[in-house]
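All protein chains but one are shown at their positions in the complex.
As written, the chain order gives the labels A and B, with residue 1 at the start of each chain.
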Amino acid sequence: MIDLPAIRTHRLSKWYGRTEAVRELNLSVARNRITGFLGRNGAGKSSTIKMLLGMMRPTSGEGSVLGKKIDDPAQSVEVRKDVAYVSEDKRLYSYMTVEQLIRFTASFYPDWQSDVATSLLRKYELPPDRRVKALSKGMHAKLALLLAFARRPKLLILDEPSAGLDPVGVEQLLEGLVSLCGQGTTVFFSSHQIPEVERIADQVCMIEHGHLVADVSLDEIRQSWRQVDVVFPFEPANLQVTLDGVESVQTRGRQMSLCASGHTDEIVAWARGFEASAIDVAPLGLREVFLKKIGAER
Amino acid sequence: MMLWYKAWLETRSRFLISLFGILIICSGWVLHEDAIASPSQPANWYYFVLHKSHDTLVMLWVLAVSLLMMGGLLREGAVGASDFTLALPVSRARLTRARIGVGFLQAMTLAVIPSVVIFLLACATGKANSVENAAFHLLLLAVGGSVFVAWALLVSTLISGEYTAPAVCLGTVLVVAIAMGDKPLSAWSPLSLLGGEQYLNPNTMMLSGPVPWLRLAVTIMVAAALAWAAVKAVQMKEF
Partner (left out) sequence: MFFRLSPQSGLPLYLQLMQQIRHAAESGALRDGDQLPGIRTLAEELIVSPNTVAKAYSELEHEGLVELRQGSGAFISLNRRTRHVLDHMESARRRAAGLIDELRDEGLRDDEIRRVLEAELARQEGAKKR
């Protein structure tokens, strides 16, 4: 059981009329890890998440969350007992007070931790008696996070959680995610803030045009992904590069810039073979890897 | 149940405004008509007064329940809170049932309290009154009105938009009122059932003849079918 992925989709697709939002997506999110979900606007992140939670029906394909099928309404209710979700716009019931909303939410979940809720309420400086309507945007976002963090869900799904948060709020968010993961919660979150993902994620899934283009661990990116800049004694424009691990090649005059997902040593040796006058190897950050992966798809 | 609590909080202010609005206007009617009613209709003038105030109550009641039943997931979708509701570990049928339950209770309260107040007020003005007649009016309103509650619910699950949904709902009611306002169609109009004129003695406005149980039963069934359709519509909907 423990090795079953928390989220798994098989050729999951979603059409809106004639536009395809999610295209044969095969996603697998491991348990007890923090997985970032990256993609440009409209790449299909929110549609995927909404299908996982049973808010939308897949047009074709299938998926399971915590071993339960996502397109069966009865199983979907079971899924939602174990899943906490923070939506992108984090809107809540404007007619309730903060305290009413907390009591309301608590009643649905046996895993509710009222002591955690109380301490987060203080930490996030939320006024219990204030109506949600009258909260600032940042407070709104914090309240939405509190409602997810005061539980011990098996899986936490967040859609752009840092949107609307100030830098302090972002730190509190990341701390909350790390803390929940430390208690056995699987975290799956979409984000445009690559530095945040880079700090806390174990794994990243990248999606473009509704299709998975990369599923890679950050350790692997740090360990293996390199940018190799070579200066040749000639113009290498016609040089064919057919080396393992090379993801992309750019040439400008006598310079060539290679992006590699591994086999750096072989690439350096290959460049030496052409008597390159300078070879620079630098690590690649998640941002570069993301842009390369998305760029390759377009 | 917390879902009932939520539905109550969501509609509380609308409900209280409706209740007090109806009470004030209907009481005003009774007292005003009582003061100016012509003594040339000595035998039944207070029934005339009471019937008029019941007609007012019916009109306001239909307006109030139509507005009260607005809300739910589509409206939340329009303001962005539906994601939160849909992530709760409850089925959509249960969400809708809570709305139906609270809406029904509120509609009944809006029927019972004003009817009782009108009755007591009429008694307090010193005129004799008929319990049977008042009960008949209440029965027509509560049972015959269920179809309007259900219709408003169905509209709210089909049409989103904070203002389009109530506009469509009241618009259709208005169309029915106009199109079925004259004979022979008026005998079958759901609105005329609420007024109950066809079952009253036109001279005394007293109940004459048997209570139309069959028609009331059919009305309830139509209302149940509309509510069922609303539950299904919410289940099918994608957010």
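Here is the rule we go by: a residue touches a chain if its C-beta (ideal position, glycine included) is under 8 Å from a C-beta of that chain, and two chains touch if they have at least 3 such contacts.
Not measured: the values here are computed from a predicted model.
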Contact set of the excluded chain (shown chains only) = A
Please pick, from A:Cys181, A:Val231 or A:Val249, the residue that touches the omitted chain in the full complex.
-> A:Cys181
Touching the absent chain in the whole complex: find that residue among A:Arg11, A:Arg199 or A:Arg254.
-> A:Arg199
By the document's definition of touch, the residue of A:Arg11, A:Arg33, A:Arg131 or A:His192 touching the omitted chain is A:Arg33
Touch residues of chain A, complete complex, unshown partner | 32-34, 171, 174-175, 178-179, 181-183, 195, 198-202, 218-219, 222-223, 226, 265, 269, 282-285
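The rule we apply is simple: only the chains that are shown with their structure count from here on.
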In whole angstrom, what separates the CA-based centres of chain A and chain B?
-> 49
Chain B-facing residues of chain A, complex = 50, 53-57, 73-74, 77-78, 80-81, 83-85, 87-89, 91-96, 100, 103-105, 107-109, 144
Write out the stretch or stretches of chain B touching chain A in their complex.
-> 2, 5-6, 9-10, 12-13, 79-81, 83-84, 86-92, 235, 238-239
